[in-house]
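Yeah, one chain of the complex is gone here, protein chain that is, but the others are all in their spots.
== chain A ==
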Amino acid sequence: MGSSAPTLDRDAAVFAEHSAPVAPSPLPAPTASPPSLTVDLVHVGRTFGERTVLRDVTLQIRPGEVIAVLGSSGCGKSTLLRQVGGLDTGHEGEILIGGEPVRRYDERTAVGFQEPRLLPWRSIRKNVALGLPRSLSKLEGRERVDELLQLVGLSDRAHLRPREISGGMAQRASLARALARRPGVLLLDEPFGALDALTRLKMQDLLLDVHAQTGTTVLLVTHDVDEALQLADRILLLGPAEPAQEPGGAPEGATISRLLTVPGRRPRARSSAEVTALREDLLSGLGVEAHSR
């Protein structure tokens, strides 16, 4: 079959990639950077049957902004994200993307899921191509996929199937697929949650690179306080409303319990004094007190 030589080449490439941090090669020329869009949430809520999950979320997101949504598990972070992407309909209030109401599976947004969700029978290249908008010609599509594979550092892996690559690579492929339609708003649902700590740090750097090159608005759901502090312009903490504000105790459902602006330009040092204070604040907001000494 004569497959030994290509295998060696691949391994050499992997080794080179591994020894440097995941440093995506810059795009040849940032071709017509996509318009980043605003997201306006006006009194957004979501109720499943009897159970209210989200309540009265109001927020304006500027184009190109990175917003991290923090909250304890099951508090409705993903629900909020799914409303913005039109994956789930039936919300209360108004969600506007670029000033227009959100549509079902809104094509102006793209979602990166917690799991890579790649089609196992397709090569990485064809999985990324899945995200291309229908209007694109074949040639344009090929060029864009090439560009994206280069951006996420998977050019030499493009022919492999998802099961033949690692979890971190699969997540990079998933990110490339989400970027293929040049979304105005990129929605990421704990995209690095299932990765090991080291790979997660590399993926965070990759996301910052992607953001620097595309300028897209990013809504990032995470349960990792440090990830939020590292990546976001603002952090939205979802949680129960203060009982004092409402007569008769806190109503059911999570809402914005805090909205913080993270100081400093990215990439941020992972441990400045300011950030440390914010971390304590956020952790206490999540009900973790033991860290203050």
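We take it that a contact is a pair of C-beta atoms (placed from the backbone, for glycine too) under 8 Å apart; a residue touches a chain by one contact, two chains touch by 3 or more; residues count from 1.
Note that in this section contacts and distances are computed from a predicted model.
Of the names listed as "Aminotransferase", "histidine kinase", "ABC transporter permease" or "Acyl carrier protein", the one that matches the UniProt record for the absent chain is "ABC transporter permease".
From the set A:H91, A:R125, A:R144 or A:R181, the residue in touch with the chain omitted from the display is A:R181, counting the whole complex. Of the listed positions A:L87, A:V102 or A:L207, the one in contact with the omitted chain in the full complex is A:L87.
In the full complex, chain A contacts the hidden chain through residues 1, 3, 7, 10-11, 14-15, 17-18, 22, 85, 87, 105, 107, 110-111, 113, 115-117, 119-121, 130-131, 133-134, 162-171, 177, 181, 194-196, 198-199, 202.
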